[in-house]
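Worksheet for the structure shown next.
Here the complex is missing one protein chain, while the rest keep their positions.
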Amino acid sequence: MSLDPETLSPPAPAGTAPRKARRRLSWHLVLGLILVLVVAGAVLVSYVWLPFAPDDTSGGRLTPPGGDHLLGTDKLGRDLFTQLLIGGRIALGTALGAVAVGGVLGVSAGLLAGFATRWLDDAAAVVLDILIAFPTLLLAMLIVAGAGASLGTAILAIGLAMAAIVARLTRVLVKQVLARDYITAARVAGVSWPRIVAAHVLPNIAPVLLVNLALQAGLAVLAEASLSYLGLGTPPPNASWGRMLFEAQATVLTAPAAALAPGIALVVLVIGMNLTADGLRDLTDPRRRR
Amino acid sequence: MIAYLLRRTAILLGSLVLAAVVLFVLLRLLPGDPANALLGVGATPEQIEAARRELGTDAPLATQFLRWLADVATLDLGKSLVSSLPVGPEIVARLPVTVPLTLSAFVVAVLVAVPVGVLAATRADRWYGPVLNAIAQLGIAVPAFWVGLLLITVFALRLRVLPAGGFPPDGWGDFGAAAQSLVLPVVTVALVMSASLIRYVRSATLDVLGSDFLRTARALGASPAQALWRHGLRNAAVPVLAVLAMELATTFLGAVVVESVFALPGLGGLLTRGISQHDYPVVQGVMLVSTATVLVVGFLGDLAQRLADPRLRVRP
Amino acid sequence: MRKTLVAAAALSLTLALAACGGGGSDGTAKAGDAATIQIGSMYEPQNLDNTAGGGQGVTEALNGNVYEGLFKLTDDGKVEPLLAQDQKVSDDGLTYTFTLRPDVEFHSGKTLTSKDVKASIEAVTAESSKSARKSSLPEIRSIETPDDATVVVRLATRSISFVYNLSYIWVFNGDATDRTTKADGTGPYKLGDWKRGSTLTLTRNDAYWGTKAKNAGVVFHYFTDATALNNALLTNAVDVVTSEQSPDALSQFEGNNAYKVNNGQSTTKLLLAFNDKVAPFNDVTVRQAISAAIDDKKLLTSIWGEYGTTIGSMVPPSDPWYEDLTSVNAYDPEKAKQLLGGKTLTFTLDTPSYDPHPTAATFIKSELAKVGVTVNINTITADEWYTKVYQKHDFQATMQEHVNDRDVVWYGDPDFYWGYDNKQVTGWIDQAEQAKTADEQTALLKQANRKIAEDAASDWLYLYPQIVVASTKLSGYPVNGLNSQFYAYGITKS
Partner (left out) sequence: MTLLTVDGLTVGDSLVADVSFTVTAGDRVGLIGESGSGKSLTSLAILGLLPPGLPASGSVLLDGVDMLHAPERRRTRVRGRVAAVVFQEPLTALDPLMRVGRQIAEPLQRFQRLRGPALRDAVHAALDDVRLTDTSRIARAYPHELSGGQRQRVAIAMALACRPRLLVADEPTTALDVTVQAEILDLLDRLVTERGTALLFITHDLPVAARVIRDTHVMRSGRIVESGPIGSLIAAPAHDYTRTLVDSARRFDAALERTGRD
């Protein structure tokens, strides 16, 4: 009996055009990774070098872009480009943190629910459906309502909201894998559950989960920006991009660069993550034509 | 079908109760004393104790929950801690903004997304198929509040053709002004919403385009358009119907954020204010109403899907 | 191509809607006393009862407009009789006898009597009252109403501020049951519709006892975001902004002939408050050093540009005992280093999470770094501030806005959150309240304030500007908005 994961995917239906499709797909992945790496690279650079110190207020109030200050300064005289780089740390940190929280909690809960049977399974399905009925941002707002606005709270809140989605996906995937013949065979052969999970279930569901987590990372970045924009995320003086956009809207007519740069940075990072997810999906699941 | 309806209704009711529990527990687990919010700066410990008694927060959690559930069952959502006004009417007063905003944004998004998504799939081989797809990709990555900000800058501040925000004092009594003030918010939410819908529609259409039955129809002499119209769209609609319910919930969420950009007196404003003022009954009320709406919409979405797909009508 | 078509279609739909909506409820069509004034504000009332937590929004909208007191605080800070026609004070200063103006009617048509006044005062002093004025009122022994036109109030102690405090007590119809969503006052406006989260409408009271309002009514438009408010002014959706909160946006109005930016006086002070009871701030030289190390003027300019003032103490210019004390512990980093004597110092600054505190904290941190003091910024919510700082006094330093006038007296209370305990100052402040004349009160409070400033009990960073931005078509609006009141009845629109 073959346990090669490749054999799990049904063969591509006749009439699809795998070659041409594949070329387009990797283009997604490459562009996505480039965009993400540009942001990640800038963030890494920001740890060794910044144009100005984060709290250097020597730039003068609301200096227009150009000269020393690529994007101008904020009202305290801090360099906006420096702020933008630091905002990148928060954006990436949110993405990584929320994905870590959501991934670990979601996959564990999903695995448990996936192995549950009968009424327990029904109950798990209903609970997960309900948790998903709380949209990410609302759940995050709720948690922020009690725990207070901070980056940690925001990450935790977004991660928790994400966990429900990941858990539901994991549950469905686990059910699919468990329904396959070779699992039955392994069980009949007396292989222990932990071994089945480690050897058969996880490797089989990992690609789809990976794709989903990449998508969720982009959503997490957007959610953090929205929370910060509403004043419920990263508190000032930390320069979250959402926060920068909030501050910049007062001067959108006089200093448009401040209202454009963080928005563009956000879009670049999120598109990068989405394209990466698309590309990964096409790599792991060549049947899907994107 | 009847059996399914009963079963699904039971699940809906169970979900509503469970959602209430989750909401209640979450809000109680969180730190912060509602009595503080009630009294503000200058309260003595005795006053705080009295306030706790008045709020009922000195009772055991289970008692508090049952009391609350009983109140909710009679449509009493409690009183705001800050304004001491009842929460229910406050929520109802906000609906004339949030409901039209959410629904029209949703309708606009669907009206844009369906043709564009189908086009992006069927014309994947022409130049504009990928372009449409790229635009949708961009739309997904753009935060709604930023779109709102840019639209305000262009249409309200520069071109002066639409109001920058606010809602007329007479509400819908002044229909023209009310409609005007919702144009930019609706466009904002619809733009962002349609982006993700386009991708769903496109992907569902692509799946259908590669399907055997479409090929059969073509092989038996149907033109591409006939085949797509008679067999493709119906089949593509099934997975799209499943996400529409979720999308409607997301639209509502987009409305929450966008309301604050456009200074609209909707549920979003109420919720953000409730959160920043630690006004638990308000937060609880708004969350309960929105969660219930999402659950009911999900229920309707499931029913619609079941009606559209005969394979789901018999339980396997 | 198709997308452009869709975009064009959307745009034309948009424009069509805009066109059909045009000419709706545009108040700009009418002028003079037929005009309705559109007022933009950030402060929506929580409810309409100022003894039930209505907040500063209810003062702004209703004080002097819908409700009136026995006395009135004018826009330039003077106390004048309003519903009280005459007052007599006994020699011991403990008994006040007020005679009410005759023929004053409530909006409901009921005639004002002394019973209404008694009920109104008692609503403020009641156990359940959430009025901010409750604690500043002296202990009232009794209120008597010998006849419909006379109110006699007996106090337990002398209080020179009593009449001033009465200007905050609204006289309402004592028979009214619901004051949280309805209002029955005696003012020049009747309460119209209140659309929560959006607008509050006042209409002219044509049966007003005094000079009638110069406009047909006003609509307060409420915003939660300063930018949205400014946009409303820029697009003529509102005629005036009662209190501009976004200094960054002012440049849009300054160069524009269609708007006038009025720089009035406020009473709101931004404080860097030390906990004077714990190290390192139990040492007066450390407090003085920190005060000298921060360039208040530069901070003010950073945040407010050309607006606002530095005052160097807790007393704003509208208080009678104001004195410019900016020279006390003035900005002098060299002196600060000297006072610190080469010590390195670290402290935690509990910073409320909302503007402008985080911004100011960042500035303070960078200023103090220059004199060798390390600041750890700890961002906290308003709720945490209340519990941790205000209730438990568990902090080293914090920041807060103090909005009221005449609030230097808090330095006379050693149990207040900042823990300033100077027996001499406490004595002077007590005596001032017992003073027989305003001059005596003023002299004592000046003396106290100077001492408080010299001790650097707190660092008073700056006094907020009070900026009213209005269309140049508007005149007759108040510019100082003391204690957030906004008398709308004098406003005319050309």
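For this structure, a couple of remarks:
Letters A, B and C mark the chains as written, and numbering starts fresh at 1 in each.
The definition used in the following text is that a residue touches a chain if its C-beta (ideal position, glycine included) is under 8 Å from a C-beta of that chain, and two chains touch if they have at least 3 such contacts.
Small disclaimer: the values here were computed from a predicted structure and weren't measured.
Checked against the full complex, the one of B:Arg199, B:His231 or B:Arg306 touching the unshown chain is B:His231. Think of the hidden chain as still there; on subunit B it touches residues 124-125, 210-213, 215-224, 230-231, 234-235, 238, 308-311.
What we mean here is this: only the chains that are shown with their structure count from here on.
Shown here, the protein chains touch in all possible pairs. Taking A-C and A-B together, the pair of chains sharing more C-beta contacts is A-B. When every chain is represented by the mean of its C-alpha atoms, the one lying closest to the mean of all protein C-alpha atoms is B. Relative to the C-alpha centre of subunit A, the farthest chain centre belongs to C.
One inter-chain figure worth recording: subunit B and subunit C are separated by 38 Å, centre to centre, where each centre is the mean of the chain's CA atoms. Centre-to-centre separation of subunit A and subunit C, using mean CA positions: 44 Å.
Subunit A and subunit B have Cα centroids separated by 21 Å. Looking at subunit A, one finds that residues 148, 231, 249, 252-253 touch two or more other chains. Shared interface positions of subunit C, i.e. residues touching 2 or more other chains, are given as 383.
Considering their complex, residues 11, 14-15, 18-19, 22-23, 26-27, 29-32, 137-138, 140-146, 149-150, 153, 157, 203, 206, 210, 212, 215, 246, 249-250, 252-253, 256-257, 260, 271-272, 274-276, 278, 280, 283, 287, 290-291, 294-295, 298 of subunit B touch subunit A. Those residues of subunit C lying in contact with subunit A across their complex are 226-227, 230, 246-249, 251-252, 301-303, 305, 353-355, 358-359, 361-363, 365-366, 377, 379-381, 383-384.
Residues 1-3, 6, 10, 14-15, 17-18, 20-25, 46-47, 52-54, 130, 132, 135, 180-181, 193, 195-199, 201, 219, 221-225, 228-229, 231-232, 234-235, 237, 382-383, 386-387, 390 of subunit C are the ones touching subunit B in the complex.
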